[in-house]
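Okay, so here's the structure we're looking at.
A single protein chain has been omitted from the complex, and every remaining protein chain is retained in its original position.
On to subunit A.
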Amino acid sequence: MEIKTTAVAGTLESSDIQIMISKGSNGIEIDLESEVKKAYGDQIEKVITETLKKYGLENAKVKATDKGALDCVIKARTLAAAQRATETQDKPDLEVL
């Protein structure tokens, strides 16, 4: 799977997370902003990385702005951003979830 464009999904509102993805060359690089980063930062990054890998992406730059999202929300937003970035949103791969 190849990233064709920068893309974003999600909002900055409470209980959500905004994920922006663009082309990378150095594995999955995540820049995370979260008020609960100390406690849950590792877990949030793990969920994003696993979701992207399941979708077949090995290299990507990710900016994630968390507002207290649950794992299922993180997965859904990551998948949506990944599909937009790879321009495959017309063939949703819900198996990844």
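The rule we apply is simple: a residue touches a chain if its C-beta (ideal position, glycine included) is under 8 Å from a C-beta of that chain, and two chains touch if they have at least 3 such contacts; residues count from 1.
As a working rule, contacts and distances are computed from a predicted model.
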Field: Complex member absent from the view - protein name from UniProt, among "ABC transporter ATP-binding protein", "Nitrile hydratase subunit beta", "Monovalent cation/H+ antiporter subunit B" or "[Citrate [pro-3S]-lyase] ligase"
entry: "[Citrate [pro-3S]-lyase] ligase"
Statement: Residues on subunit A facing the left-out chain by the touch rule are 5-8, 11-14, 18, 20, 22, 33, 35, 61, 63, 65, 67
